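Omission of a single protein chain aside, the complex is shown with its protein chains in their original locations.
The chains carry the letters A, B and C, assigned in the order they are written, with residues numbered from 1 in each.
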Amino acid sequence: MSDSPRPGPGYDAADLADIPGTTIFTTASSRRAYQLHRFCMSLMKAENRAAFKADEGAYLDRFAMTPEQRQGVVDRDFNRLIGLGGNIYFLVKISNTDGWSVQRAVGTMAGMSGDDYAAMMVAGGRSPVGNRSIKGAH
Amino acid sequence: MSDSPRPGPGYDAADLADIPGTTIFTTASSRRAYQLHRFCMSLMKAENRAAFKADEGAYLDRFAMTPEQRQGVVDRDFNRLIGLGGNIYFLVKISNTDGWSVQRAVGTMAGMSGDDYAAMMVAGGRSPVGNRSIKGAH
Amino acid sequence: MARITAGVGTSHVPAIGAAIDLGKSAEPYWAPVFAGYDWSRAWEHEAKPDVVILVFNDHATSLMLEVVPTFDIGCADSYTPADEGWGARPVPVVEGHAEFAAHIAESLIIDEFDMTILNEMEVDHGMTVPLSLLFGSVERWPVRVVPVMVNVTQFPPPSGDRCYRLGEAIARAVASFPEDLNVQIWGTGGMSHQLQGPRAGLINREFDTAFLDRLADDPAALRKITHYEYLREAGSEGIELIMWLIMRGALGHDPVVRHRFYHVPASNTAVGHIVLEAA
Partner (left out) sequence: MARITAGVGTSHVPAIGAAIDLGKSAEPYWAPVFAGYDWSRAWEHEAKPDVVILVFNDHATSLMLEVVPTFDIGCADSYTPADEGWGARPVPVVEGHAEFAAHIAESLIIDEFDMTILNEMEVDHGMTVPLSLLFGSVERWPVRVVPVMVNVTQFPPPSGDRCYRLGEAIARAVASFPEDLNVQIWGTGGMSHQLQGPRAGLINREFDTAFLDRLADDPAALRKITHYEYLREAGSEGIELIMWLIMRGALGHDPVVRHRFYHVPASNTAVGHIVLEAA
């Protein structure tokens, strides 16, 4: 049908699901989390941050996100929000509003205390060994 | 320096300036007319159209276009506005607001009465013969 | 498996939408324009496409101010008709197919087309006039739409040849979507017209006729037409015809011409229309 060659991505799309503890943010995720992300981006204005801090529930009512996404925001459960389509570059606007460092926010997703996570990073970070493949466990 | 072939546009950029009565809308035009175009797009809201109609001068004060562009809007001088960077797809929002048909608005640029322009179109439009090249006049 | 069954080329003149919405379509000026689409409306009724990939250009409605993409694709669930300065057209909201659109977008990017994805947009006459022409006045559009937009206004647009290759890549994307979908692709805009300056009103029947003659069987000739040649021969807005080449590129070899129509004028524009069925 086509006269032009196709470069291809050089990998099997299924491989992307084989990386441990890692969620691929796709066009579908972006649509799924659209209202959640509208909320996150709204926090780039000081007056909106103030309104959110003054009354989280009333502020969240302005955005038509799903109940699960809304609860994820209330709980600051970033792993759950990523599972619901969220992307960290949006979500971090919530933790910035809370006055958390990016490191502290990211550390919550690793299931480690802030101190343990910070110490791991100073010691060179999480090793890729054992973290490359769910199936192959290498 | 480069290892990839360059397709090229297949024409000399200078040729574009040789087409009679025709202005090329470029990235530079887009920047030059940015505030003018912000005004035009604002007319896509009924309340803004009402505000513009109620007091053109006060409404135009909201947009930092150049004095020449502003006068071009006041005069509905589309040829002049195109010379100042404007593009017809923005400008036509002004004539739409005025309740003019696109044909009537476009006809003003041809230096013909509305009836003459409409009659020319019904008769098959402006011929390309003699309208292809300034230099070559063919 | 999704498959492209047919391609449609059509002008998308805003005055056509106004004529419909103001009840003028039976008037002597407009009746011949709409008559040219009678066959096609009946054909669409039989063809029953599930999805139309609708290629058009945004006319300073959702784009062209802050953001000027070369190629963009809508991945939203729905698209609201825009207010272009005289109130929004009284036509149904356009239902998207976000999952299919996302699949196409991702496939195109892997094929090295640097697409811009739009998660939200309002749509102008570039989309709604073709829908009205092909489906008539309806309560609900009988198809879902994947919008593909092209910059044809701010120089330089993509070349006609790159548009053709984008069409080829769209065909690959469609063929790799697992759901069984009857897909049409429409290329809109054109034919010859010029909406600016002292040369406004330019119409080139010879150029348009040759374009229609060659579209099915000799697209190689059309792929070579440069921006300059479109501007010189078909007017500054006639360059919209590069969007027909996206449609043609997606149809592959040897499509069959089922219907063809040409009329001058609708407002400032030569109206062209063609229906091609994939081989």
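Just so we're on the same page, a residue touches a chain if its C-beta (ideal position, glycine included) is under 8 Å from a C-beta of that chain, and two chains touch if they have at least 3 such contacts.
Predicted model only: the values in this text are computed from it and were never measured.
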(message) Using the touch definition given at the top, which of the shown chains does the missing chain touch?
(response) A, B, C
(message) Among C:I117, C:V145 or C:L195, which one touches the chain that has been omitted from the display?
(response) C:I117
(request) Have a look at C:E46, C:E66, C:D180 or C:D254 and name the one touching the chain we're not showing. (result) C:E66
(request) Tell me which residue among C:N57, C:S159, C:Q196 or C:S236 touches the hidden chain in the full complex. (result) C:S159
(message) What does the interface between chain A and the hidden chain look like in terms of residue numbers?
(response) 7, 9-12, 15-16, 19-27, 29-30, 34, 37-38, 40-41, 43-46, 49, 78-79, 82, 87-90, 92-97, 99, 101-103, 106-107, 109-111, 117, 120-122, 124-128, 131-133
(request) In the full complex, which bits of chain C touch the chain not displayed? Write them out. (result) 65-72, 106, 109-110, 112-121, 154-159, 162
(request) State which residues belonging to chain B touch the missing partner chain. (result) 1-4, 6-9, 26-28, 30-31, 34
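Here is the rule we use: only the chains that are shown with their structure count from here on.
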(request) Considering only which chains touch which, label the overall pattern as line, ring, star, complete or other. (result) line
(message) For chain A versus chain C, what separation do you get between their C-alpha means, in angstrom?
(response) 37
(message) Based only on mean CA positions, could you tell me how far chain A sits from chain B in angstrom?
(response) 45
(request) Return the residues of chain A touching two or more other chains; collapse runs of consecutive numbers into ranges. (result) none
(request) Give the residues of chain C that touch two or more other chains, as numbers and ranges in rising order. (result) none
